[in-house]
Structure formats: structure tokens, C-alpha cells
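Then we have chain A:
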Amino acid sequence: MSKKKLTFSLNYRKPRSQYKDSDELMICIRYYHKCNDTDKTKIIKKSTGVKCMLKDWNTDWHKTNDRAPIKSTDPNAKKKNKILKEKVKSFDIDELYSSVKNDSFSPYLNSNIPFGDLDKKWTNHKNTINLVSPANKRNIDIIVVGTGLAGGSAAATLAELGYNVKAFCFQDSPRRAHSIAAQGGINAAKNYQGDGDSVYRLFYDTVKGGDYRSREENVYRLAEVSANIIDQCVAQGVPFARDYGGLLDNRSFGGVLVSRTFYAKGQTGQQLLLGAYSAMNRQIARGKIKMYNRHEMLDIVKVDGKARGIITRNLVNGEIERHSAHAVVLASGGYGNVFYLSTNAMGSNVTAAWKAHKRGAYFANPCFTQIHPTCIPVSGDHQSKLTLMSESLRNDGRIWVPKKSEDAKDVRSGKLKPTKILEEDRDYFLERRYPAFGNLVPRDVASRAAKERCDAGFGVNKTGEAVYLDFASAIIRYGKEQALVNGEDENNNELVQKLGKEIIKKKYGNLFQMYEKIVDQNPYETPMMIYPAVHYTMGGIWVDYNLMTTVPGLYAIGEANFSDHGANRLGASALMQGLADGYFVLPYTIGDYLSKEISTGPIPNDTEEFIKAEKEAKEKINVFMNNKGSKRVDYFHKKLGKIMWNKCGMARNKKDLESAIKEISALRKDFWKNVKVPGSQDEFNEELAKAGRVADFLELGELFAKDALEREESCGGHFREEYQTNEGEATRKKEFQFVSAWEYVGEPKNAILHKEQLKYKNIEVKERSYK
Partner candidate 1 sequence: MKNFIATSIGKKFAMALSAIFLMVFLLQHFLINITSVFSADIFNFLSHFMGTNPLVQFILQPILIAGVIFHFVMGFYLEFQNRKASKYEYQKVRGGANSTWMSRNMIWSGLVILSFLVLHFIDFWFPEMNYKYVEFLPEDPNRYYEELVHKFENPIRVLFYCVSFILLALHLLHGFSSSLKSMGTNKTYVSAVKNLSNIYAIGIPAGFCFIAIFHLLSNL
Partner candidate 2 sequence: MRLTLKIWRQKNSETKGKIETYNIDDISPDMSFLEMLDVLNAKLINEDQEPVSFDHDCREGICGSCSLFINGRAHGPDRRITTCQLHMRKFKDGDTIYIEPFRAKAFPVIKDLVVDRSAFDRIQHAGGYISINTSGNTQDANATPVNKEDADAAFDAATCIGCGACVATCKNSSAMLFVGAKVSQYSLLPQGQTEASRRVVNMVNQMDLEGFGNCSNTGACEVECPKGISLDNIARMNRELVKASFK
């Protein structure tokens, strides 16, 4: 087939004289002779997102003069045609046609990627999307659910632009969102260190780190705006670490070869969140943001197919409320708590995202979960949550287990101290397997390697599920350096130890202290014990380039969407993505949608749809309150967590996943029958809130397992035992180079799969190697 381009021309749907700005334009495809009508429908839907009206087109009505684009003979043609031209897109007809033919990607997913070269796409897009005038913004309401980095920054910026924002969080203050717990840092392609960093390199690292499962254009945009984030945050008063010259300091992070991570000790997330929170405060004071603390979103309300509002529960007095708006933005974070034990906060939940999914938003790549290698190991059954130790520790810590399994046994039983194991009896397995990156391999690789050693019987704590993270050699290295600087004897062991420990304390003091408080061991003297734990979920609600979900008017940003991290996220990229989405992407792209809403007027919240959704939410709560069950919510949550960890955790296989789907389904039935929720619904009732969240986790878990089952390859955080090399490395498959977006149709296991093919035009898809 020829390499002809498929182009659209845009025509007015009614005579030009009657045309208003807000009217829809008609899109015509000039070149589609090869396709039959069904394929044409699919192509049009896929490439434009517009429902097709073939009948109209065949009558050639669009060829009449008064509906055609203005001819170039008209002196004002350029101006008049501007709006039309901006909309013209082109596609490779062969590719489009063959993919529709083979149905290898879904006709119902249009990622709305703008035209042009990769590095121009975002600029072009910003130049051509529709804007809302300041006077009209005043009449438009936007709901933002969640106030973490993404939600907080989006709410602040939208309010700054002039929209009326209603922001919701379940915590008692926006400042408590779990973004606050991010420790290590935030990436930005500033190249302050002059070590060869660039927008392209950040883009490249992120795509490669994500194991080629992220959307190229989104990632490039992320890398492009990353530098702005740092400027913005510094101007906001975020106290990033600085060197003695007064300029910003950087550190390096796993999976990359440059230092591009900005940090504020081990509390970068906190400082950035407080920055976004302060921007919100400014808008709250101006009355542009109305803040609803201690409110949990229970449902999305759709009117005429568009997202128009949410139903919430006031967690203090139990009141169910209806809130309406012209658009809804979900920034409700990830769903790591489906594993019960994770580094997520106790309250982090999937409810908002899942409710959106049930109302028509596709859920993408649920099985892509990041298991973070450096967490404090589980100490017993009572454990309620896991604590992360920043990945930055891997800059100086060396990871090892004993070489001999009898040593490992003795260490486990407490007979042998790790410091007594000789250097040659230690297995620095990351350095051994990945000499190029060593201890700084990406998180998924490091986690699996630790699991592999523990499964082989070399684990070092009571449960055999821990490896050592050792700072002894870093202490000596720094100590000697410092002794030289001070002009002291570098062979004086005691002095070197003292100086080295001081440096380590300066760099990681708060982390070491945290470790000591939890484990009751002194990490300066004995190696730390770490084990991987669920940390972040790359999957999430499917969004297009504009961050809009498959429900018009419903947006998802931050960890709640799926777009930027592919199958594995690099360290210090979550903060970058949250803020990029919130500060610099969504506020522009949402205008494109809202420009069509300027004459809508206020959205009433007492229409049939709202009342129905409210009634459903109330009924669900009634079920919980009246269910005289016998088992606590936590019982089910823990059980779900066990299934997820054992069967959908770091390594998965067909048999386990199939049984997980069955088990979760059975557990869900048991839950609805036997769950016990104490207290009443019209008061502060944490058990009731938890019950609602766990109910959604029980559905998500099943979809998670199904997604993992259908993805018959290993990539990033998703490792299928069937698909690995002889050396135990992941085997990625070309035919799975797509995004799985699931459509809800009832039981999660019956969800319909839609595929969005991922194309890498600017980056060569290679075997990801860190050796």
C-alpha cells in the first residue's frame, strides 16, 4: 500500500453566516476509498473521537460552497480559516487502515496526539487549542478531587486562571495528602550539573525506565515542562537543598546516568506539597477555591454523557452531598493499598478512580505496580503499613546477602552477626548481576533481584524476607576523604569511622533515625535490613493527550492516570509528573473542553441524574449499616492483600492469576454477606469509610489480576514467570506494546479490553539492559 497521508478537512456544518464559535465543526476525510463503511466509522472514531455520520457525508453536502473552507482568494481567508486549519490533522493511512483491519487497537480510544514533530507537539497544541476568555472563566465551575501534588497544583492554577474551583480531600487538611511522604526528590532536565542532561535524555530515560510501555508524546511533554516546575517551586519558597555557592544542588537516582534530581533533604515531597498547598491557600483566601476537607467522593454524576458533578460524604457528620460543575478532575492518587500492606497512607484508596471507571472511564494497565526495593521489612502480623526508606540510600549503600546459605541460616536465627561475615562471603548481588548500574538499577530490577535471593534461601531477617543495605564501605570512603580534607591521618581507623559517620549522618540522618525508631537497631553500626514493598501504581485511569478520560469532561491527573511511567516508574519522577499535570498541562488542556461550555450556564445539582446517584450512594451505605455481619472490614482487606501479594506481586504466573481472580471474586461475595460495620452513618465513622474503600479494592483487585493474566509478557513492574530469559531477566514482547484500557461492563472479570497501540518514532525500542 502506498504511504499516503490521510488528511481531514474541516467544514462548517451549517452555513457560515450562521456559524458561532461554539458550534461543532464537521470533519471530512478526503481519502478513504479503501475502507468499507464499518472501517470508516472506526477510523473516524479512532482518529477524531467524533461519532461518525456517514450518511451525511455521502450526500456530499459538505462540498457546497457556503460550508466549505474559505477560498484563498478571499483577502481575509487566513484569519477566517484559522480555526479550521488548526484542527486539520494527518495520519498515515496505511498504518491506520491496517490497524483498524487487524483490530489490534481499539477504535474507541483516541489519544488526541497533536500533529508535528515530537519536540513541537506541545507548543503547537498549546497554540492551537481553544481557550476560554477570562470573563467566561468566572462562570465555569471545576471540581478537583484530591489535593496532593497533582490536585493541589491543578486547583491552584485553575483558580488562578479564573475558574471557580471546588476542591475535595478526605484528610482534615489538603496538606496531609500522601504526596507529602515522598522523600527522595524531583527530576528536572535543568542540566545545572553540566553532565549531559537534556529534555531528550530525561524523555529517553523515562521511556526506557518504563520499559517502553508509556506514551511517547506524553513523556516528552513531561520532560519539557519539568524545568519549569523547579523555577515555579523556587519562586514559591520551596527550600531546595543548595550548595555553598547558593545554587541548587542535585543528586542522582536509580536508572539514570546523570544527576538531575532536586531535593530538600529526605522531605522533598513534603516541601513540594506545602508549596502547592500555599498556592492553594492563596486562592482559598481569594475565594476562588472552595475547600471541602474531610469529604470523601462516592460517585461521579454524568449528565448527557458528560461528567457534571460528584456525590460526596462529609466524614464528620455523614451527610451525603451533591456537587455540580462543568468538569471534574480526579487527582485521587494510586491504588497500592489493594495490597493492604504498602507504603501508601492508610486512607489512600481507589474509590474515586473506580467509581469513574464504573461510570465509563477506561482503566488502563492496572497490573503495572511498582514494588520499591528499599522498605523496612514486615515485622509481624500486626503490621498496618510499610515504611519506605528513600531510594537515595542506594547511592551509598551496598546491597548484599550472605554467599553461603548456612551463614544466612545463622543470621536468621541470630547466631551470627552480619558484621562478622567476611567480605568474600558476601554476595553483592546487584553489583554482580548489573555491573554498569550496580546498586542503582531501576526499582523493578532491584526488587526482583532481592526477591530472587530471598526465595533462594538467603534472606536475612526472622522471616527470611530481607536483604542487607550496608553503609560500612561508604563510611570508610567518606571518612578517608574527609580526613584528607582536614589534613588528618587517613589510616586512623577510629577517626575515619567517626568522620565517615558524620557525613552519612548529614546526608541520611533523618532516614537512619527513622529506621532506628522502627527496627530498634543502629544502622551506623549494623547493616540495615530492607525488603521490597508496594509503593506506586503506574496504571490508572486511561487519559488522552489532554488528560481527559473516556468520559467527556472527566479528567485524571497525577498517579490516578496511567500515562507517563509505562510499566515502571523511575525514582523522583512521580513528583515531577504530579506537578507537571497540575501546574502546566491540565490548566491548558481543560480549556479546550470548557470552551464549548461557556454558554451552558450553571449546572443544577437537583436534576434526576444527581438525585439518582445520591440515592445509590445512600443505599450502599445502608447496606453496610444494616448488614449484621461478623467480620471486620480489615479482615477482608488483609485477606485481599495476601492474595494480591502472593499471586499478583513481584512475580506472577498464569495459574496463580487465574486462581486469584476466583479467590477475589469469592472474597467479594463473602464481604457483602459478612462484613460488619459498627456505629452509625450520621457521625464520624472510620469503619464505614473503610468499608466503602475496601468494597472498591475488591473489584479492582480482580481487574488487576485479569490484566496481569492477559498481558503475556514481562515488562517493568509486571513480571510473568513464564516469560523470562534463562538468567531470570524479563522478556518483553513486541505484540504487547500497547496500553490495555478496560471498559467496565459489570463483573470486573468480564471487562472489555481496548488496546491503544504505542508507537515509538523518536526512540529505538531496545532490550532494557542495565548490565
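Keep in mind that, in the parts below, a residue touches a chain if its C-beta (ideal position, glycine included) is under 8 Å from a C-beta of that chain, and two chains touch if they have at least 3 such contacts; residues count from 1.
How were these candidates chosen? In short, all candidates are chains of the complex that A comes from, given by their letters.
Remember, it's a predicted structure, so these values are computed and weren't measured experimentally.
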item	value
Pick from 1 or 2, the complex member that touches chain A	2
Residues of chain A that touch candidate 2 when the two form their complex	153, 156-157, 160, 171-178, 180-181, 190, 192, 225, 228-248, 264-265, 267, 269-271, 274, 277-279, 281-282, 284-285, 291, 293, 316, 343, 345-347, 379-380, 382-385, 387-388, 513-514, 517-518, 520, 583-584, 632, 634, 676, 678-679, 683-687
